[in-house]
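With one protein chain withheld, the remaining protein chains of the complex are depicted in position.
Just so it is clear, A, B, C, D and E label the chains in written order, and each chain counts residues from 1 on its own.
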Amino acid sequence: MALNKDRRIGRHAILLLLSDNPTEQLAKLEQSNWKGCLGKVGSMDAQKIVAAIETAAKKNEIVKTDVYRESHALYHAIIEALHGVTRGQVQLGSVLRTVGLSFAVLRGNPYDNEQEGDWIAVSLYGTIGAPVKGSEHETIGLGINHI
Amino acid sequence: MALNKDRRIGRHAILLLLSDNPTEQLAKLEQSNWKGCLGKVGSMDAQKIVAAIETAAKKNEIVKTDVYRESHALYHAIIEALHGVTRGQVQLGSVLRTVGLSFAVLRGNPYDNEQEGDWIAVSLYGTIGAPVKGSEHETIGLGINHI
Amino acid sequence: MALNKDRRIGRHAILLLLSDNPTEQLAKLEQSNWKGCLGKVGSMDAQKIVAAIETAAKKNEIVKTDVYRESHALYHAIIEALHGVTRGQVQLGSVLRTVGLSFAVLRGNPYDNEQEGDWIAVSLYGTIGAPVKGSEHETIGLGINHI
Amino acid sequence: MALNKDRRIGRHAILLLLSDNPTEQLAKLEQSNWKGCLGKVGSMDAQKIVAAIETAAKKNEIVKTDVYRESHALYHAIIEALHGVTRGQVQLGSVLRTVGLSFAVLRGNPYDNEQEGDWIAVSLYGTIGAPVKGSEHETIGLGINHI
Amino acid sequence: MALNKDRRIGRHAILLLLSDNPTEQLAKLEQSNWKGCLGKVGSMDAQKIVAAIETAAKKNEIVKTDVYRESHALYHAIIEALHGVTRGQVQLGSVLRTVGLSFAVLRGNPYDNEQEGDWIAVSLYGTIGAPVKGSEHETIGLGINHI
Partner (left out) sequence: MALNKDRRIGRHAILLLLSDNPTEQLAKLEQSNWKGCLGKVGSMDAQKIVAAIETAAKKNEIVKTDVYRESHALYHAIIEALHGVTRGQVQLGSVLRTVGLSFAVLRGNPYDNEQEGDWIAVSLYGTIGAPVKGSEHETIGLGINHI
């Protein structure tokens, strides 16, 4: 059941965000049987972060639109990633803060065992802070789920 | 007050953990006026994670041992990083899960403005799961504080 | 101080929601010295869930309108029930999810000892999920308080 | 993607716990293509609750022992159910309270669409309170996950 | 239903802790129909904080020992007060911190309306920090409940 060293899905999902060439990097991953997508979203409204990621993942066919179990897996991965970003209460504007995030969604099997099937990783990286330019620091989040 | 693109402390702290040569990477950062340290800790006991990071940061003189404001800054950065790792309740063994983590602590000024002074980043990356070999997935956390 | 097996207020409150004839079931309970009411509410707005239950409980005279201690007891029972429904953050629309719930409020003494006086149970049962028909699973919550 | 009215997995899982003949009730469910198991556990230690449910589910072959994705699905369903039981902090002894719970685990497809595959429900019902006989009230929790 | 300006129970409970003569101050309150008690407790174990307050309140007959509704009211007031002290996760030793607290429990009717009956306030004041002398800052908490 061990994680395969070369297929650590979370590590890949985060490196995509920190890369200087995320699109190129994603193309390489797609050649190795990963599905993935990238995007950016800034908002004081956590709901818009969730929506942006769900929309990107569906549009890029990372998750099947008409099967709820896939949306369910993605949703919980997004919320887990938001815990890392918000560190306490999954709230933004309601506690007067805003985020500017890039995100990646990656899908594939990170384990040696084929029976583990597909997993999904949602990574978030960017800044969080007051709604004032520059009054912000970095933040990261990662959610991982079986799908 | 903007973050300096080359001095994004959180990004550096995470890349250290995901690097193939973290020690070498840290040496480079130290040449550019960052202070930092690296370590590993595995436990079902969140308290031991906190202690391992605090001990490493003090031993490597990232924070001053005899000034509480420095320990205070580090402590809150650690707890924020643990939120990303635990995603909900900052609990490990008490909800029957364990972690195997590598960590980095980095200190320096990530902003253009010198007045922003020093900040501290605590990054965590590794696995979380049941206390059974292989029953685990990846996890990440980042805490950032002024110091 | 033991709970009376036949007067388990929480069990009754949940069975009301899962019953095929909740109104009939409630009528039986009212013959055995329970006060209660039933209702339905669907919303992305947790505030509306709270308001719907409070309004029903006051209109049906389960709690006295002009005594704050009764509203206070009810309020905390509602919030506790919402914890079961939301499982982590008591948030709905702000994390892009919605609920369709039936609810019951029940009041009476579930203990053998008369001195225990009245207690109140708030039960919630229904679905939670994305604001898309069918993209949802079941959810339940129970809050109990002395009143 | 709608939930099938007769196959509401959460409702079944809770009714099992509130039934006067849970074993008989479970036998009926097993005839309709559900897999399930029942158990009891009392503890001040949340970890023991998690372990008791995981052990029962594995012993009764509700989840496959050697596939992590199945344990992962179960684990998160258990933790979600514990949120309903604890209503705020997933802690028992550390805040001086104890639980006496019966639990059920149920597995099957609650949706009309076959593609939705298997889902798992963990239900908890019992009492929570001070570690003093009778100083307790009822509590319930339900966690649902795709598996 | 308004709070009576002279009988603000929370304000009294906190002033007791910040007073130079808490015992004398409490004696005055007891002459005005309040019941109350004072104590001190230091621990890395949240459970011991809860136990110390419960024991003091029972020993001083602020709550009736043999009526669960009174213990229940007190318990929730204690936990609410601990939220102010811990500010996020109601955890001490498990996140490597300790507290040194004085506490007060006060009982009476803070409202103009006699029907509001008795309410209970639990106040906590002291220090929280690392288990190292001096590595600590102040902390306060207040829980209020109808009883």
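The working rule: a residue touches a chain if its C-beta (ideal position, glycine included) is under 8 Å from a C-beta of that chain, and two chains touch if they have at least 3 such contacts.
The structure displayed is predicted, hence computed values, not measured ones.
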Q.
By the document's own contact criterion, which visible chains does the hidden chain reach in the full complex?
A. A, B, C, E
Q: Consider the whole complex, including the chain that is not shown, and state which of C:I62, C:I79 or C:L106 touches that chain.
A: C:I79
Q. Among C:N4, C:N21 or C:Q47, which one is in touch with the chain left out?
A. C:Q47
(Q) Touching the hidden chain in the complete assembly: which of E:Q25, E:S71, E:Q91 or E:T139 does that? (A) E:T139
Q. For chain E, which residues touch the unseen chain?
A. 1-3, 8-11, 14-15, 18, 80, 83-88, 110-111, 119, 121, 125, 127, 133-144
(Q) Which parts of chain C face the unshown chain closely enough to count as touching? (A) 45-47, 50-51, 54, 68, 71-72, 75, 79, 82, 89-91, 94
Q: Write the list of chain B residues that the hidden chain touches.
A: 1, 66-69, 72-73, 76, 111, 113, 115-117, 119, 145-146
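Throughout what follows, only the chains that are shown with their structure count from here on.
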**Q.** Third chains touching both chain C and chain B
**A.** A, D, E
**Q.** Partner chains that chain A and chain D have in common
**A.** B, C
Q.
Can you tell me which chain is nearest the middle of the complex, judged by mean CA position?
A. D
Q: Working from the CA atoms, figure out how many degrees chain B turns to land on chain D, in steps of 5.
A: 120
Q. Measuring from the mean C-alpha position of chain D to the mean C-alpha position of chain E, what distance in angstrom results?
A. 36
**Q.** Approximate Å spacing (C-alpha centroids) for the pair chain C, chain E
**A.** 29
Q) Which residues of chain D are in contact with two or more other chains? A) 1, 68, 72, 88-89, 91, 94, 111, 119, 134-137
(Q) Tell me the shape of the graph of touching chains, choosing from line, ring, star, complete and other. (A) other
Q) According to the definition of touch, which chains form touching pairs? A) A-B, A-C, A-D, B-D, B-E, C-D, C-E, D-E
